[in-house]
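What follows is an incomplete set of chains from the complex, kept in their original frame.
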């Protein structure tokens, strides 16, 4: 079983300071949170940029500042989001990929997302993939529902994507797949050969699915983007607090936590 | 185990005469095909309207003509589609529901669909449900992926929908859930209590999933909308030919085929 890769999803596109007062928003805050998470055991940070007013943006300059400031502090892998926000074009969403970060997310389809639709048109998906190839960015394929894994299988079969792939199973978004052990086990049974996977449980699903992933040989994503609570009725005080708990559980379960360089090796990221 | 309800999906929104020369397009053709399918064992016909040039339409007048002509020929349950075509508004797609057909489809989310996106915005879904309640139309919930079943579970929990529900598991659309036995078994394991279900396997998945559904106590949808072939390399000669094969397999498997009135009772459709 590989060492455990913990991803910290620090900010997201939708969470607010009202919901989570410790949410990092500025490049400085994000870089500081990244360093704390790295110290707590994270080897990847998944980042979204925000404007000074807190609204989500795919502005390349802000992403550049975030990446630079994280790199100044620690060696954690930076994974940029290409999710963007409702209404953005594919080109806008792709902007941070041009910065050649080590990783970027690539969502494998469209799905209702709470009261909205998270649109990923097939043509846009192809454009995202082409850009990641061009800029030599390792994709993390975001899987919100079973059909998205099937679409990835089709890409593999067509040779558009070369394996082994790395996927993120995002479970518990209203409109997408349920945040249940059954969902996790089913998706796991449908993974492409040699795929590595992480699980991002939303809200109350974060902790139980993280423990299952540790036991199953998968990897774990936690952080404010997916869940702002430490326990029922008690907000987490930082992203690092959530990372540290996963690291402690992994320690009890004899699953060592990967350093960023170990994570690079597991994921096949060349520097 | 209930008697077997066979649904014939006669026309769809996308299949062309080039792909399937026997495709029924006009109200007269659709009514004739419905009658043939009813004679072959179908108790529901799932209908889409087309304009004289073959393009899809949600025109209420055309649906009215289709329904009237089917009713003149046979007692089969008419289920209208609310799927519409890319670019239609929710109001347009809802038009045939106002005709108070016995059933209508209600797609439970958004999903990539081949080279397009099949959009079902949460707000539109709520509008579709409200209309079906108002016009006393029994919904068939269309499930293209696992998350859509979860959304239906949420509606049931919220009391927005009262059970038992009837669902159609549409398996094999590129972009949605794979047309595999594993998909079928997983969705079946996640059904709401007392739900009735049918399976619509796309293309080559139609026949094996139909046989599984017969064995599992589910129901079966076949027809040109989902599959134009009788066997590999050989087009079906009619929708009824596909229905008749399912009826023969059901006969061999000691699963009697339901009449339209028996289907109404199984599905809780009041006339």
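Just so it is clear, A and B label the chains in written order, and each chain counts residues from 1 on its own.
The definition used in the following text is that a residue touches a chain if its C-beta (ideal position, glycine included) is under 8 Å from a C-beta of that chain, and two chains touch if they have at least 3 such contacts.
Quick caveat: nothing in here was measured; it's all calculated off a predicted structure.
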item: Homo-oligomer size of the whole complex, from 2 visible chains; value: 4
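Following the convention adopted for this analysis, only the chains that are shown with their structure count from here on.
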item: Whole-Å gap separating subunit A and subunit B, where each centre is the average of the chain's CA atoms; value: 37
item: Residue ranges of subunit A in contact with subunit B within the complex; value: 109-112, 114-117, 119-123, 144-147, 150-151, 153-154, 173-178, 182-183, 186, 189-190
